[in-house]
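A single protein chain has been omitted; all remaining protein chains appear in their positions.
Labels for the chains are A, B and C, by order of writing; each one numbers its residues from 1.
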Amino acid sequence: MRRPVIGVMGAGEAEPLTLEAARHLGRLVAEAGWALLTGGRPVGVMEAACAGAKSVPGSLTIGILPTGPDSPVSAHVDVAVFTGLGDARNAINILSSDVVVACGVEGPGTASEVALSLKAGRPTILLAPAPTAAAFFHTLAGGSAHELATPEAVIALIEQQLGIPRWRAV
Amino acid sequence: MRRPVIGVMGAGEAEPLTLEAARHLGRLVAEAGWALLTGGRPVGVMEAACAGAKSVPGSLTIGILPTGPDSPVSAHVDVAVFTGLGDARNAINILSSDVVVACGVEGPGTASEVALSLKAGRPTILLAPAPTAAAFFHTLAGGSAHELATPEAVIALIEQQLGIPRWRAV
Amino acid sequence: MRRPVIGVMGAGEAEPLTLEAARHLGRLVAEAGWALLTGGRPVGVMEAACAGAKSVPGSLTIGILPTGPDSPVSAHVDVAVFTGLGDARNAINILSSDVVVACGVEGPGTASEVALSLKAGRPTILLAPAPTAAAFFHTLAGGSAHELATPEAVIALIEQQLGIPRWRAV
Partner (left out) sequence: MRRPVIGVMGAGEAEPLTLEAARHLGRLVAEAGWALLTGGRPVGVMEAACAGAKSVPGSLTIGILPTGPDSPVSAHVDVAVFTGLGDARNAINILSSDVVVACGVEGPGTASEVALSLKAGRPTILLAPAPTAAAFFHTLAGGSAHELATPEAVIALIEQQLGIPRWRAV
């Protein structure tokens, strides 16, 4: 079985509470043995989630960059995929994640990823969304995102409701 | 000068009032001499806007398809670009439109395009958005979409406020 | 029926004889009423083919750019599609062309397009290829490119052997 991949999406510029949640979520994802996928840039939610994951021995972090190989990458990314596609790469983030978690929906890039995730029918979780974001995504045709308040609740939902088992290297 | 390109985004399945607005908007775009760009599929807002435009002699319609060359295309598309990219092609719709108009925001594909348009800093217009959609996009960092109630108001804003001149073939 | 699209691929830096052939080929494509698709940049074979086409009244030229909307475009491109995908856009050139013509195979970008065209099973024509290029593409599994010496022969093959009719606006 391939290691499950949890995608954590979020803004390059985010509020301190959002960054703290991202770091905590990244750590919990890694403790479950799952790979963490982010946009890979050395800023905001991407950086915080990857840093949290890499505080766990044996963790694996994947960054899907919008740019080419000479661009900055989070130092906490193990596997960097350089797409050179600009924001078209957001679709890859979604298709490559077994579960998509938006850690805040503070910027338009994250909003596009939540929308693409709903469109692709991926399991989609909004962690501590603003009320306007939650209200909007609930009204979208076909949309059905989970809303959760804490990183612990995200992990519980992935494991128990979505049935994705914790992973250990054989 | 290249012919200005107005992108009209909208759901493959849309309400009758939305489809009527799309058809009317497509006609007005064509009457201004502008090219109309849509997602090119033979359904929903894409089909309606293209049909409206092609009721005007000399109009030009461009469809950016998510699929390859054997896929269905609106009969009202003059230039079909087959990307084979799936939803990653949404980013191309945005970059290739001088102005992006969302005709309703009823589905997640359209939501992703509005978000990508705000991210790319393109002039972005929401035509008759649901209140939850308008509220959401106003709270997004860096977001600044125009909200308008009628196709006529969209054309007036493009011409007068955005300064895009009507176009005539030389 | 949509206007047939003939893609002409070639290097940004090309030999004078290649550029002359590109200009001539662009003109003949336009005289047949077909749309001309190129990479859209204001250099080399792309520029020459578009200029040739635009010397014909009623012609239509499509440019599929690797870059975003602030990048340089040939002044002879009517419809510019800004992909922002870098060289990944080469696949779009192929999928969007009913026939792919390589005007010389002098650079690696063109080589990638011929290869992608053979992979996608598109009708593929090499116009005046170097012997090493012709020999290589003949040995590729599944490859079957036509080799022709003149633009006139290209037009004749498209019309007679591939059965693509000349096009007139209704």
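Note that in this section a contact is a pair of C-beta atoms (placed from the backbone, for glycine too) under 8 Å apart; a residue touches a chain by one contact, two chains touch by 3 or more.
Computed from a prediction, not measured in an experiment: that's the story for all the values here.
Indicate each shown chain that the hidden chain touches within the full complex.
Across the whole assembly, the hidden chain touches A, B, C.
Can you say which of C:Ile6, C:Leu25 or C:Leu116 touches the chain missing from this structure?
The missing chain is touched by C:Leu116.
Which candidate, A:Ser55, A:Ser96 or A:Thr139, sits in contact with the chain we can't see?
A:Ser96
If you put the missing chain back, which residues of chain B would it touch?
So the residues of chain B touching the missing chain come out as 68, 83-88.
Residues on chain C that touch the omitted chain in the whole complex?
11, 13, 85-92, 95, 105-109, 111-113, 115-116, 118-120, 130, 132-133, 135-136, 138-143
Taking the full complex into account, what residues of chain A touch the chain not shown?
2-3, 5, 35, 60, 62, 64, 68-69, 73, 77-85, 91-92, 95-96, 98, 120
Throughout what follows, only the chains that are shown with their structure count from here on.
Copies chain B, chain C: same or different interface, half of numbers shared as the threshold?
Looking at both copies, the contact residues mostly coincide.
Taking each chain's centre as the mean of its CA atoms, how far is chain B from chain C in angstrom?
28
Using mean CA coordinates as chain centres, what's the gap between chain A and chain C in Å?
Centre-to-centre distance between chain A and chain C: 41 Å.
Please output the residue numbers of chain C that touch at least 2 other chains, ranges allowed.
In chain C, residues 68, 83-85 touch at least two other chains, as defined above.
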